[in-house]
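A single protein chain has been omitted; all remaining protein chains appear in their positions.
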Amino acid sequence: MRRRRLIIWLTALAALHAVIVCAGFFAPYDPVEQDRQRPYLPPMRIRMVDVHGQFHLRPFFYALHLREGSFDEFQESTDNTVPLRFFVSGSRYRLLGVAPCRWHLFGADGARVYLLGSDGYGRDLFSRILYGGQISLLAGLLGAGLTVFLGAVLGTAAGYYGGWRDELLMRAAELFLALPWLYLLFALRAFLPLAVSPLEAFLLVILVFSAVGWARPARLVRGVVLSVKERDFVRAARGFGATNSYLLRRHILPETSSVLLTQAAILAPQFVLAEMTLSFLGLGVPEPTPSWGNLLANLQQYNVLVSYWWMYAPAVAIVPFFLGYLFLASSLQESADAYKTR
Amino acid sequence: MQELLRVENLVKRYAAKKYRAAGEAPGALEGISFSSQPGATLALVGESGSGKSTLALCIACLERPTSGSIWFDGCDVTALDETQLRAVRPKIQLVFQDPASSLNPRLTALEIVAEPLLIQRRFDKREQFEKARALLDRVGIPLEKAGQKPDEFSGGQRQRLALARALALEPRLLILDESLSALDCSVQAQIANLLLELQSSLGLTYLLITHDFAMAAHLADEIAVMDQGRIVEMAAAEKVLRAPEREVTRRLIAATPEFRVAALTPKVV
Partner (left out) sequence: MRYFLRRLAQVVFLLIGVSILTFLFSTLAPGNYFDEMKLNPQISPETVASLRAQYQLDRPILVRYAGWVNSIAHGEMGFSFAYNSPVAPLLRVRARNTLLLTVTATLIAWALALALGIWSATSLGRLPDRAISWATSALLVIPDLVLALGLLILAVRSGWFPTGGLVSVGFESLSPLNKLRDVAMHMTLPVVALVLSALPILVRHVRAAVSEVLDAPFLRAAAGHGIPRRRLLYRYALRAAANPLISLFGFSVGALLSGSLLVEVVTSWPGLGPLLVEAILARDLYVVIGGVLLSTVFLVGGNFLADMMLYWADPRIRTEPGGR
């Protein structure tokens, strides 16, 4: 029963991630493609029934044009139904970063379809959200992975060898755990170069995460290693002449896997959020590369906040991921506890 | 006949700060000396805290003594470093008290028994598993269960597994650290008989560590009584049982239910 729930959440989460990974396919347009004629367009309504009451088999939408005498109010051109086409050929992208491809899930001829509206430069928000997810999620996952790895290495060294290594690690961990992590993250980011390329910023952010977040996984791993080290089956293996690396590899580290997985599931969404926060404040991934954080940065302008509510959409996009990760983490925690009391 | 094992003035004291609560500290050894003949069984009997397990760990080379020496087959194992020790380890094997913790719950029975061969890099993969199957058969584990994990075995069967594993490297000395104490009485008898049978067919030397006098009497040629880190009495099993000299020994014998003493007959050589 428990395993089934875990699998369900994993599949759902994997599906969500798959959409993001194949952002090029699901997004109708290139994320940096601008259309200065159409800034801040509201989301377009996809209809099946037109204004005359006629049902169309193929979904369509009405293109928007500027209302007479207004700068910022748009109106639908009801005389021109633009049909939605599926599996269209559009702008070039690289599927999974390798294979060049031109297929998109949907698109339209004659007018741009803005599912979620456009931003100040006329860029399609829907496409930007999908691509932005790549950055934010990857930062979160890589960051969590690196952190957990670092924590595992340090925690194992401390727990297995003990002595001064252990003391040093514990004091350091206490220090890092005592700090408000967001402040530390910011401080660390502060001391690194400000104006960097998107790739550098991305890597920087991940490194900073690990430097801040290693302490808790390290402590947990150390605890596990300490208790497993004293178990009789480890002693027995040593009695057969096993080397330290064999003991660690075969007996001790497998016991840490559940702790590490749970920590990764807990940390990943936290780090996605941290990347969003950094980018939101201009300290993370810079324009024009979209990330969920810098997509939300527009909301710091008062007029955007008041008039263009669809710019809030990226914030909502992260919620299903958070939900997925949360349930994944609690399922992992549950099955870990169940295993222990077996 | 040359003695297989000789312990000289073994002292082991644990650093105090490692153990906060005094009750938890394993018993120290304050100068243990004895020797054991090949093919024979020596029982070390004593109450908890007398240092029995510490002695077992030292002889199995799993703990370093504070001072003193252990001579095995003419070689001082306390003077060897870890690499040299690796060559000696196969000859001295330890069977723990609690099979639940001495067997890795994630491995199958076959993997557990084959592990010593894997560690010592003897034979190839296929042969390792063949030998493991032979060992399982030897100790009376049905071969259909070879792919199961320890939690699917009973207590007695788990101890058989531990025994099979200990025999994998063809040791000469087998240390049984309270190996029978966690088992039910009837199962104890079965395992005890298995031990006797293995000893006669494989020529093993046993060091039996227990607090159960009856078991000692049933299995051992010689009995050494331990109290507070020292050996206070050591003689042939019959003699210690019928005519104990020390108060400690008498107390231990008195603690053993009479029917057990009667049921477990002294060893017939």
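By letter and in written order, the chains are A and B; residue numbering begins at 1 in each of them.
Note that a contact is a pair of C-beta atoms (placed from the backbone, for glycine too) under 8 Å apart; a residue touches a chain by one contact, two chains touch by 3 or more.
Please read these numbers as outputs of a predicted model, since none were measured by experiment.
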Partners of the unshown chain among those that are drawn: A
Sole residue of A:179, A:199 or A:338 that reaches the chain not shown, by the stated touch rule: A:179
Touching residue (missing chain; options A:106, A:121, A:246 or A:322): A:322
Contact footprint on chain A, counting only the chain that is left out: 174-175, 178-184, 186-194, 269, 273, 276-277, 280-283, 296, 299-300, 302, 305-306, 309, 312, 315-316, 318-319, 322-323, 326
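Criterion: only the chains that are shown with their structure count from here on.
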Distance between chain centroids, defined by C-alpha means - chain A, chain B (Å): 56
Residues on chain A engaged by chain B in the complex (per definition of touch): 231-233, 235-242, 246, 251, 254, 342
Partner chain A, residues of chain B touching it in the complex: 60-62, 85-86, 89-90, 93-94, 96, 98, 101-106, 115-116, 119-120, 151, 162, 165, 169
